[in-house]
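Excluded from the complex is one protein chain; the other protein chains are retained at their positions.
So, subunit A:
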Amino acid sequence: MTDTSSGASVPPFVPPTAFAVPGRIAVSEQAAAHWQQALITRIHRETRAATTFRLKVPEWQGHLPGQHLMLRLTAADGYVAQRHYSLASAPDDSGEIELTVDHVPGGEVSGHLHTVAREGDTVEVRGPLSGFFAWPGDRPALLLGAGSGVVPLMSMIRHHRRAGLTVPLRLLVSARTREDLIYADEYGAETDVILTRSEGRLRAGHLAPLLGDGRPDGGWEAYICGSNGFAEHASRLLVDGGQPVDRIRIERFG
């Protein structure tokens, strides 16, 4: 038996959080709680499957790169469908935000957005949500994304550029082919592109130059976003490469 003691005098046993510390980004409870009307001001096709929607949200209170929102569609009879989408745009003062949405086969919400929605329509949004995956630009960041998982990471890159940050930022993005690569024209020296159909998947060799001696002072905050399969694979490579498990944040697109 492993009984250790008796009575309520035992000190609290909840161990310290052993992965990326939550709550370092405050989330506005008020912003998260309210649905707002969002006007679609621009629809821009990125790839065969991904489209960017620019939304004017008059009462948007701003966001941090990496955060997401919930988008809601309502039928005439009151039926609603809602999904989470990552914010693609950098925080700015335009009063508009951007989402890049993958057209999921059979997807109820993404299907509507891709095939029915047009500029001038309104949808409803609430957010921004969750401070966990957010990156305010304060620490060196190593970003690993696959497919539409690059969307919140692009928000970080755009923020880095827009704010003129000098803190180290690196992105490894993978896509099946060049045609599937979202934001293909926007990557710069901070990014390595891996085309999996021709080159195979992300490997330890891709990460080696960035880990070990390649680490910036203070080490990386790692942000992984993509399918669960990609997240499992990429997080394992990072851990094997010496990245501390408590400095890896993962957003899995279920």
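Things worth noting here:
Here, a residue touches a chain if its C-beta (ideal position, glycine included) is under 8 Å from a C-beta of that chain, and two chains touch if they have at least 3 such contacts; residues count from 1.
As a working rule, contacts and distances are computed from a predicted model.
According to UniProt, the chain absent from the figure is "DMSO/TMAO reductase YedYZ molybdopterin-dependent catalytic subunit", selected among "Oxidoreductase", "PTS sugar transporter subunit IIB", "DMSO/TMAO reductase YedYZ molybdopterin-dependent catalytic subunit" or "Cobalamin synthesis protein/P47K".
Checked against the full complex, the one of A:E108, A:D138, A:E186 or A:E199 touching the unshown chain is A:E108.
Set against the missing chain, the residues A:Q36, A:T52, A:T100 or A:S155 yield one that touches it, A:Q36.
In the complete assembly, the contact with the undisplayed chain comes from A:D77, out of A:D77, A:D93 or A:D185. Within subunit A, the residues in touch with the undisplayed chain are 1-8, 10, 12-20, 22-23, 27-30, 32-37, 58-59, 70, 72-84, 106, 108, 112, 116-117, 121-124, 126, 129-133, 228, 231-232, 235-236, 238-239, 245-246, 248-252, 254.
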